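With one protein chain held back, the other chains of the complex are shown just where they sit.
All chains are identified by letter, namely A and B, in their written order; residue positions are counted from 1 within each chain.
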Amino acid sequence: MTVGNRNIPISSNMQRRDLLKFMGAGAAAITVGGLPRVAFAQDKTVAFWATATLDIGEKWQEFASQAGVTPEFTDNGNDVGPVVARLAAGNANDLFDVGGLQGGAEKELARQGLIIPWDIAKIPNYEGVWQWAKDIPYLKHEGKQFGIPTVVNADSIIYRPDKLGKVDSYGVIFDPKLKGRVAMEDAWINSAVFAAMYLKESENQPIKEPGNLSESELGLVMEFLIKHKKDGQFRTFWNGWEQGVQLVANEEVDAMTGWEPIVYEGRKRGLQVEYAAPVEGYEGWGNNTVLLKGAGDRGTADAAHEFVNGLLAGFYGCELGKARGYLVPTDSNVAYAQAHPSEYAPEEVQKLGDHVKAKFGGKVYWQNCRPDNFQLYEEWWQKLRNA
Amino acid sequence: MKLPLSTLAGLMSAPALAIIAMGLAPLAVVVVWSFWAWDPSTYWIKPELSFAGYAGILEAGRWTVILSTFAKAFLTAAICLLIGFPTAYAVHFLASRRLAVVLLALMTIPFLTSYLIRSFSWRLVLGRTGVINTLLQDAGLTSAPIDWLLFSDFAVIVGLVASYLPFATFPLILAMQRLDPVAIAAARDLGAGFWTVQRTLILPLTISGVFAGFLFVFVMTLGSSTEVQMLGGAGASIVSVMINDVMRVANYPLAFAISTVVLAVVFGLVLLGNRAFGLSRLFEDRS
Partner (left out) sequence: MMSRDEPFPRFLVWTITLIGFAAIYAPPLYLLAVSFSPALQPGLPSPGEITLKWYAALAGERALLAALWQSVIIAIGTAVAATVLSLLAALAYREMQARRGAWFLIVILPMFVPGVIQGLALSTLLTRAGIKASALTVMAGHLLWAMPFAFIVILTSFAVVRNSYLMAASDLGASRWRQFRDITLPLISPGLISAFIFSFLLSLNEFTRAFYLAGRQNTLPVVLFGKMNSGASPTIYAMSGAIFLVSVLCVGVIAIRALSERR
């Protein structure tokens, strides 16, 4: 029998009966379940499975009319573990065409054949991407382009100037005077890098690359964090946007390492928060789009290329900047804003671009979800949890 | 229609068995995979026998997380029973039939809203500027916010109990329905006080409900992660979070090994309980 456009081998009557039972009960469910969804233009649909921060919600319709492809956005939860697991063993390749996730996992996804390389020739807007974004190492594997940089940013510290004055060093996170009034993100990906940056720059510890620590360096950094955790330095580790904003808004913490949009969101909610420009530098990261193998199999690869081209065209960058303060690393954003000044103030877009460029012009250490010793990172983080 | 007993039993069990087979087959795959080695070239697994997954549980204190999870589950289940039993008694014996229905309905309503936001709201209630601290300070009982209300084991247990309480109460109410009011009236006629009636009549006859309630809350706590992540504090961990952490670094054999161990321990406990108390006989007709 066929379900969708696949043939299911039914090996027993029992299975057939159960499936038919399910079919009967569920046929109505599927149709009804599909009703509330808005009927987009049916020509070219691209299923985009990405971190929720890449979503522009209702504005995808306008994107569709401009780019000629209709994106269908589904949130992938942003957690690299389940995303890779679902690609490797689950149904993600059957369902989605383009993935958007944190940089670093491209290598293993490529090696397992779960993603296929982009054809840059089909993405004319890639030309306009800033060079330093194009140069991020994990985008290419064996000379082929697997990741297209979609959002790049550099993180540091969110803090309350009314309580702490001006903050310009990660030392504030480890300051004993602020015991129980600081927080870090519950992710070794970020927090280990921040601690390493602090130790390298301000305490002159022998650390070469904070984003890729050797075994001994990792031990040094994690022992440092464990000591502070045991001292009760951290109020908590936060997980996710709302948790982060809530910590600052409800005065649980005075300073925490985190993402810049939390500051913008905090200000929108009437809080007095600032983002620090630390002397030790920023932590750079990127969310990239990858082309899933399933798209190649289903023949939607060309539509996917048009979609990514559209992401780099300017409208998406402006909308993302306005909604979350995130930046698509290309000049086309400003060009679009200048052409449509009633929708997006060109000065704002320019300011955001310059701000990010300035951050990356200074000291930036790149985050990578797959440093060389990545499994060791997790072991140490588990020790930190148990401390 | 007179079917022989065995055929009847066979027919009844078939559909359920089919579903369970659908669930057990992948589980068997996972158990097998937990004995395979991690492949550093593809970051997936390769069919090479290896105990590295299980060895990993002994490192970095992972087994302490497993133990502490069991402890949390036990504590939560016990507290839910301590609150659930009187609640069930009130609903079944003290309330009129109509009030009982209303109370039952009221018990389910909060669970139609998302558990995620419910857990999140405990942060707003227990926090330094939350409802409880504000009330205490306004009433003059404290001069500074109490820190340990949030981001502590206390907060986690509160969140867990609030999330799973009805799962203990409902089975208890159902079990109480088999109690014969005549027997209880007779006991009272003979002079038994409230506590004696509880101890000798009600508790023994509703033990199946107690077991069911305990098991439900225990299992759900074992599988929970939200309460610990939102309310637990710096680096608080529980088995589900640990499995996720480990999967994030593609260490699938370790993730499968942890799951197999947890499954084996819980199932072993149930088997032991079955041998000791004859659990399956709890549900039999004992009249």
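Keep in mind that, in the parts below, contacts are C-beta pairs under 8 Å (C-beta built on N, C-alpha and C of every residue); 3 or more make two chains touch, one makes a residue touch a chain.
Note that the structure is predicted; figures quoted are calculated from it, not measured.
Engineer: Tell me which residue among A:K200, A:K229 or A:R324 touches the hidden chain in the full complex.
Structural biologist: Reading the full complex, the residue touching the unseen chain is A:R324.
Engineer: Contacts of chain A with the missing chain: which residues?
Structural biologist: Chain A touches the chain not shown through residues 3-4, 6-9, 22-23, 25-26, 29-30, 32-38, 47, 51-53, 55, 57-58, 72, 74-75, 77-78, 82, 85-86, 89-91, 94-96, 239-243, 245-246, 249-250, 261, 265, 268-271, 324.
Engineer: For review purposes, identify every residue of chain B that touches the missing chain, sorted by number.
Structural biologist: Contact residues on chain B toward the absent chain are 1-3, 5, 8-10, 12-13, 15-17, 19-20, 22-27, 29-30, 82-84, 86-87, 89-91, 93-94, 98, 101-102, 105-122, 124-125, 131, 158, 161-162, 165-167, 169-171, 174-175, 177-178, 181, 184, 188, 193-195, 208-209, 212, 215-216, 219, 222-223, 239-240, 243-244, 247, 255-256, 259, 262-263, 266-267, 270-271, 274, 278-281, 283-287.
Everything below uses one rule, namely that only the chains that are shown with their structure count from here on.
Engineer: Which of the residues in chain A come into contact with chain B in the complex?
Structural biologist: Going by the criterion above, the answer is residues 14-15, 18, 79-82, 84-85, 88, 108, 111-112, 180, 183, 186, 229, 234-237, 239, 242-243, 246, 250-252, 369, 374-375, 377-387.
Engineer: For chain B, which residues are in contact with chain A within the complex?
Structural biologist: Result: residues 14-15, 18-19, 41-44, 59-62, 64-65, 120, 123-124, 127-130, 147, 150-151, 229-230, 232-237, 242, 244-252 of chain B touch chain A.
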